[in-house]
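Note that one protein chain is taken out, while the other chains of the complex remain in position.
So that you can tell them apart, the chains are marked A and B in the order they are listed, and the count of residues begins at 1 in each.
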Amino acid sequence: MSKGGRLAVVLVAFLVVAGLVVFGVAQLLVPGVPGGVVNFTDTQAAGQPVHLTVQTVGSIGFGNHPTWVSYLVKNPHTGKWDHDTSWELPANTVIDMTVYQYDSGSPLRNQEWGQVQGTIGRDATLNGKSFKVYDSYTGNGVGHTFAIPALNLSVPMVGVAGNPCAVAPCHFNSPHNIETFSFKTPGPGSYNWQCFVPCALGYLFGNGGAMSTQNYMGGELEVVAS
Amino acid sequence: MAPETTQGETNHFRRIVYIWIALSVVADLLFWFLVGPHVPPGRMTSSAQGDQLDFNILFVIGLPVLIGVWEWLAYAAFNWNAKKKDAPESVGGPKAWGNKRTEVSWIIVTSVVVVCLACFGIVELVVLQGAGGGEGPNPIWYPHGAIQAETAALAGTGTWSPNSNDVLPVQVIAQQWKFTYRYPTFGGFESPELILPDDTSIAFNVTSLDVIHSFWAYQLEVKADANPLENNVAFTRTQQLGNFVVRCSELCGLWHGAMFNYGTVVSQAAFEKWATATEAANAANTKDLPPFEWTYVPDANGAAGGYYPDGNVTPYSPVEIYGAKQPS
Partner (left out) sequence: MTISAERPTEVNDMGDGPPDFIAQPKLRRHGLLGQHLGTAIIGGFLGYILGHWLGNYIASGYPYIANSGQNSIAVLLALALMVLGWLIGIGALNYPFAKMLGREAKGEVEYQGWTRYFRYNLDHKVVGIQYVVGVLVFFFTGGLLAMAIRTELLNPTVHVFSADTYIKIVSEHGTIMMMMASSVVVGPLGNYFVPLMIGARRMAFPRIEAFSFWIFSAGYLVIFSALFFGGFPTGWTGYAPLQTQAGPGMISYLFGFAIISIGMMAAGFNLAVTIINYRAPGMTWSRVPIFVWSIIATAALLTLASPVLLAAGLFGILDKTVQTAFYVTEHGGSSYLWENLFWFFGHPEVYIMALPGFGIVGEILPVFARKPLFAYRIAAAGMIGVALLSFFVWQHHLFQSGINPDMRPLFMLTTELISIPTGFIFLVGMGTLYKARIRYEVPMLFCMAVYFNFLIGGVSGVFLSDVPVNVTVHGGFFVLSHFHYTIMGGLIFAFFAGLYFWLPKMTGKKMNKKLGLWHFWTMFVFFNLTFFPMFIIGLLGQPRRVFTYAKNLQTLNDFSSISAFLLGASFLIFVANIMWSQFISPEKSPANPWDSLGLEWQTAMPIPIYNFERIPVIMTDPYHYSEPGAPALADFGQATMAASASPPSSSTSADQ
């Protein structure tokens, strides 16, 4: 084969390999915000509190891991429940958060997370009644927590009795608890949030699986300047 | 390389040595006076200051080593180049195979330097009472009064007050993915904030509730791995006011990179005020926490994060749990 021919073969082979690699990389590697970002910055006028509604379910029922617990968020534009844990919020704004908790609960590994921390007023409401501390060894225990470690925010989500809803999104006819609280976003940045109840079934210490995969029990708050 | 040269031939070896001495002295002095006092992480604690000294001594000894080899390589590149017009005839033959004096001197000098450095390091470890590193559950270098303070803390009788020169025990609980802190001398309340008093010896008791983490208080120069069911004790003495950052330095899962918090060293009076106020504010929750212990066993139950959660809340295990008070 002539020199030019050999050069052509090598170049083509290189492009094919490079193409395969890029393709493989694009398939395997999940981007920074796996489901895209749900944008809350344009839901209210600047300076007004932003409403953020989420639900927690015992098993999501669809997708790659149907048995995994998960959070879902109510998209403010479509009104639908999105399987997305990355939310874009305006900076220095009060966020009024509502959580529909559909999952059962249990005693906390660290009862420290039974205290409401970092919210405005240092309390939250549970089905309308205000509380500051929840003893997870009473009642149905705590199902999940919503915590933003960088802001020292943590609110326990009280568990429900009865059969938890098995396929998300869940509706009011399933047993649930409603909790509300408010907090203020800091300056622009990216802040992760997580749950502190290690409830990943089948994993040692319960922190594998859904707890260790974005879009299930943890995500990011992308706080942008408004 | 005992220089065996004829009259008039440049004595390369001597030349290299003179240049080396000059460069090393200048570089060492520049480093010691200009850079040394600013070597991170600063002087907020006794271990940080001791580490700074250690680092500077090692650097001052290492710099001539670096300069020596680099100079040799550069000299070789310019002077012993085959392309150089008046390159010396290479020294082949038996003289080039080795030189007993050089070899023996090298071995002796490197051995002496290395052993001295090791001894220096050991001395620093002892003098700095463990130098802020985790010493496991039975530390052998500790500040005066540490053992009494720790024993009292476990028994629930420990106290700390300003100007008492007591050792302050602080428990660091690592869990995926946040550090929380318990103060046994203030009723054992737990807090996500780390506030410390100035001019006090602190005993950090680091443990984990799940996987291996590592408590690294950067400006305090304290690093101790957090292992489940192990108490890893590290000591330091605060000596400056200011903020510091705590980062997890052992990969512990998804949010390892986000596992950090800030802390502050405040005056002793301010610390007592904060501690007693927080103790009061958290009292409702503290009574639900388990009694203060060095290590905690996670509940053997289901979804609370037992060993292998299976979704069913099984009857509680009788061993020490980290959850809430056991129901009767």
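Everything that follows uses one rule, which is that a contact is a pair of C-beta atoms (placed from the backbone, for glycine too) under 8 Å apart; a residue touches a chain by one contact, two chains touch by 3 or more.
Because the structure is predicted, anything quoted here is derived from the model rather than measured.
Based on the whole assembly, the unshown chain contacts which displayed chains?
Hidden chain, whole complex, touched shown chains: A, B.
Out of B:D28, B:D166 or B:D210, which touches the unshown chain?
Here the residue in touch with the unshown chain is B:D210.
Considering the whole complex rather than only what is displayed, give the residues of chain A touching the chain that is not shown.
3, 6-7, 10, 14, 21, 25, 28-34, 65-68, 189-190, 192, 200-205, 207-209, 212-215, 218, 220
Going by the touch rule given at the top, which residues of chain B touch the chain that is not shown?
Missing-chain contacts on chain B: residues 1, 12-13, 39-41, 47, 50-51, 54-55, 58-59, 62, 65-66, 69-70, 72-73, 76-77, 80-83, 87-93, 96-99, 102-103, 106-107, 110-111, 114-115, 117-118, 121-122, 124-125, 128, 130-141, 210-212, 214, 216, 218, 221-225, 227-230, 232, 234, 245, 247-258, 297-298, 307-311.
Going forward, only the chains that are shown with their structure count from here on.
What whole-Å value do you get for the distance between chain A and chain B if each is reduced to the mean of its CA atoms?
Roughly 35 Å, centre to centre.
Of all residues in chain B, which touch chain A in the complex?
Interface residues on chain B, with respect to chain A: 173, 175-178, 180, 190, 192-193, 209-211, 253-255, 258-259, 261, 282, 284-285, 288-290, 298-299, 301-311, 313, 322-327.
How about chain A: which of its residues touch chain B in the complex?
Spelled out, the residues of chain A in touch with chain B are 104-112, 114-115, 117, 132-133, 135-137, 141, 147, 149-150, 152, 154, 192, 194, 196-207, 211-214, 218.
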